[in-house]
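As you look at this complex, bear in mind that one protein chain is not there, while each of the others sits in place.
Order of writing sets the labels: A, B and C. Residues in every chain begin at 1.
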Amino acid sequence: MWRYFGRKLLIYLFTLVAAVTVNWMIPRFMPGDPVQSRLARASLQSPEASAAMAEYYRGVFGLDVPVWQQYLNFWGSLLRGDLGTSMWLFPRPVTEILAGAVPYSLALLVPAILLSWYAGNKLGAAAARGRWLDNTVLPLGYLLTAMPYMWLALLLAWSLGIVAGLFPVAGAYGFGLQPSWSLAFAASLAAHWFLPFLSLFLVALGGWAIGMRNLIIYELESDYASYLQSLGAPRRLVRRYAFRNAMLPQITGLAVQLGTIVAGSLLTEIVFGYPGIGYLILQAIRNQDYFLLQGAFLFIVIGVLLANFVVDLVYVLVDPRVRVQMQGGAA
Amino acid sequence: MLELDSVSKVFPRGAFGRSGVTAVRDVSFAVRPGEVVSLIGESGSGKSTIGRMVLRLASVTRGRITFDGADIAGLTRTRQLREYHRRVQGVFQDPFSSCNPVFPADRVLDAVRRGYFPDVGAAEWRDRVDAALEVVRLDPAQVRGRYPHQLSGGQLQRLLIARALLLDIRLLVADEVISMLDASTRIDVLNLLADLRARGLGILFVTHDLALGNYVSDTTVILRRGRVVETGATATVFADPLHPYTRRLLASVPRLRRRWSDLPDEPAGARPCPYHERYPRGAAAGPPLLAVADDHHVGCFADDGKPC
Amino acid sequence: MTRPPDEPAAGPAGAPAPAGHPAGRRTAPVRGAHFALRNRKLVGGLSVVLLLLLMGAAAPLLTGQPPNAEVGPPNQPPSARHWFGTTNFGQDVFAQFVYGLRSTFLVGALGGGIAALVGMAVGFVAGYRGGVVDEVLNMITNVVLVLPSLAVLLIAAAYLDDRGVAVQSFFIGLTSWPWAARAVRAQTLSLSSRDFVDLARLSGTRTAGVIVREIAPNMSSYLFMTFILLFGGAVLAAAGLDFVGFGPTDGVSLGLMMHNAVNWGALQLGMWWWFVPPGLGITAIVGAMYIMNVGLDEVFNPRLREM
């Protein structure tokens, strides 16, 4: 048991180190003088910001100390929770800005991931049941997965938002509102949330449905399914077993797909001007705010790692084979 | 010619091989030219692992395997290994698995040419192939350009033996070569092995079937859990099996014209294992093998003092 | 942001048939071609892909002017003169579309190709060599697998002053190979326990030879399908990058078109002709390739064919 999680944690630790290293390396090893080129490109309005940026760069880059020292310094400030100061929203610290955006991103991601996973699996299982459904679900599923996230978002925003006028297409709540515990505010939140959620949900749905369909067909051809049928077990029981067993690889699939869906949510947020991490990334790019960009990157990596770990835990809980092997019970 | 001296094999298991499973323990025997040695054991006895070690497809963990006096573990260069495989070849259990299904079956012959005889001309090579096919009694027209699934298991297995014969082999490792063949053709492959032996080839015949081992072999090595349990001249071992495990095995073999129920059951412990009598604590305390007669040795697979 | 909708290994349904056993299995390429031509998914998908590829290749012939030239009045809806309408700047959307197809195919082929090469190399070596090599490669694969690739790409792109399609493809390729490596590794692992691999070693074939001559041909259909999925993934990843604003610094791409459309308020202005064609183009290419893959799977894998 501990060995399993130990291994997993080791991988996550490595990943984190790799991510931080990428973050550290890229500005340093790209051609040109990073400080000057950043300062030049950032074309900052206020002199304080410009000075702060130069100073911070000197601090974290520490170009006068050996490279390994620079690397350690980078980790040091990171562990203190210091991701630098935003240029765009100067002088707010990057961490604080990101913390404000995370709830919006989570509000989109968590329901979209869980619901699309659940509904996609159901849809895929239904598709495996009959030729007619299969012939509709399969092409539709492929069409959905083939869509760029932002394009579906654009289509939804344009058709349901602008043409039909059913939903607002920008921001997280109405212009005139202040965040409060009122019903009006909640309604506005929900209305603004719906379209970004829907576009994320739909694109992810297709992939799950296809995966489930293929897995179920495989399960239905397995030996235990034919044995049950030889003993006259009704299709219902065989299907239920097949569905349950096919769910297990889909859980692992969830871990693999997380990064993709998170990427999708970034793009969706941009389309809808939804103030999550993705929207921040766009602003960071527009305003040449590299600290914000790097900070957002780290936030995403850590989020994905945490989610992966949760998926691992769930998998161990639901697959008896892994559980048994961990207890060393295999005969 | 081939000699195994206290050979053991431990398979690493777990991350970076921290723990291991011992598949073969202190196995020693020899194969001489013109001799068929059958290695008999049930699943998990380590018999196939020994075959793979002899073919250098698996490494030896402890002990030595020598061929003509040279330790084969020393053959590390590709060229040295190639020379070794010029003399020692193998045929495996599943003839269909031995042929790449996406290519014609006789491609296995071309691979030999590519590896060993790149200078031989097409016409001469064709003659050599025809000669080898004739030895295994295959009609060249029947196999040329055919895909594996278009041939029977028996035909394929003979083709694979012909492949080995294209080289100047002196030892053939035949790993369960007939267990997947139909009853009507397996005897032909066995007879072929016997004929090759008559031509001076040494054969290591790995099998789980005692009757088949008995039919072709001169020497029998019976394995259980990676250890040699009994070994000797085939006639001696089958006429007077000394180890209780060998006797149990013989009694379980289904035979025609004699039912299990007609055999008197041997009461447990009626004839204890001579090894145990000498070394009551089992193999942990004694040598790997105990000589009972000139060419008849008994070993033990129990290493915790329990009776075997 | 590779998105393998049904990475061939995940659904074992997509695994190559363990061909070889009794009669009735695939014989020769002839039979494969026969089933390929009769497979509607394969033929349909391939047609769409080829049509779009042709459009991209013939871009200069289809439009008289460079994609970014101002050729007419701005904000025009589709008409006989401008099939897909014009942008805010009076650029012809159709011209941008056909030129954009080029970079889409290029990024798919290059990015997918690099990812396929890395994935196959890692997968083959890890699966065939096993042991410590496998452990280490597996670890690396897992690390890259959990790293969200769009995020990595964003960071890399942010510091690149000069972004061409080739550089973009290179980075996409380097971040999207892990699932392919895993899939290839699993296949290699199961194939290398087959006797023909041992036999090849006994015939004096070196490791590289065994992989190239024995293992790879056995999963060629599988490798091809993996490449198609990687191609689709690279196209989508590039579109995402372009959309964020990290597209090619010069030239035109379908993702960049969407980026510009959103940037210049096409949504609010109701200029649907500006953002619908590029997205549709991407969806058509990637979707057609996925459908083609299903068709290929059915052709290569007789078990599915009977469904």
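Here is the rule we use: a contact is a pair of C-beta atoms (placed from the backbone, for glycine too) under 8 Å apart; a residue touches a chain by one contact, two chains touch by 3 or more.
We adopt the following convention: contacts and distances are computed from a predicted model.
Chemist: Could you tell me which of "ABC transporter ATP-binding protein", "Dihydroxyacetone kinase subunit L", "Hydrogenase expression/formation protein HypE" or "ABC-type sugar transport system ATPase component" is the UniProt name of the chain missing from the displayed complex?
Modeler: "ABC transporter ATP-binding protein"
Chemist: In the complete assembly, which of A:F185, A:Y241 or A:Y315 touches the absent chain?
Modeler: Answering carefully, the residue with contact to the hidden chain is A:Y241.
Chemist: Of B:S6, B:T78 or B:N191, which residue touches the hidden chain?
Modeler: B:N191
Chemist: Of the residues in chain B, which ones touch the absent chain?
Modeler: Considering the whole complex, chain B reaches the absent chain at 42-43, 152-155, 182-188, 190-191, 194, 208-212, 214-216, 234-235, 238, 248-250, 252-257, 259-260.
Chemist: Would you write out the residues of chain A that touch the absent chain, in ascending order?
Modeler: These residues of chain A touch the chain that is not shown: 222-224, 226-234, 236-237, 241, 244-245, 248, 319-321, 324-325, 329-331.
Convention: only the chains that are shown with their structure count from here on.
Chemist: Find the chain most remote from chain B, comparing centres computed as mean CA coordinates.
Modeler: For chain B, the chain whose C-alpha mean is farthest off is A.
Chemist: What pair of chains is linked by the most C-beta contacts?
Modeler: A-C
Chemist: So what's the Cα centroid distance for chain A and chain C, whole Å?
Modeler: 21
Chemist: Multi-chain contacts in chain B: which residues touch at least two other chains?
Modeler: Within chain B, the residues that touch at least two other chains are 15.
Chemist: Taking each residue of chain A in turn, which ones touch at least two of the other chains?
Modeler: Expected reply: no residues.
Chemist: Once bound in the complex, which stretches of chain C touch chain A?
Modeler: Residues 1-7, 10-14, 139, 142-152, 154-156, 158-161, 179, 232, 236, 239-240, 243-246, 255, 258, 261-262, 267-268, 270, 272, 275-276, 278-280, 282-291, 294, 303-304, 307.
Chemist: Flag every residue of chain C that touches chain B in the complex, lowest number first.
Modeler: Residues in contact with chain B: 19-25, 27-28, 131-132, 135, 194-196, 198-206, 214, 217-218, 220.
Chemist: Using the touch definition from the top, list the residues of chain A that touch chain C in their complex.
Modeler: Checking each residue of chain A against chain C gives 10-12, 14-15, 18-19, 22-23, 26-27, 30-32, 34, 37, 138-139, 141-143, 145-152, 154-155, 157-158, 162-163, 169, 206-207, 210-211, 214-215, 217-218, 221, 249, 253, 255-260, 262-264, 266-267, 270-271, 281-282, 285-286, 290, 293-294, 296-297, 300-301, 304-305, 308.
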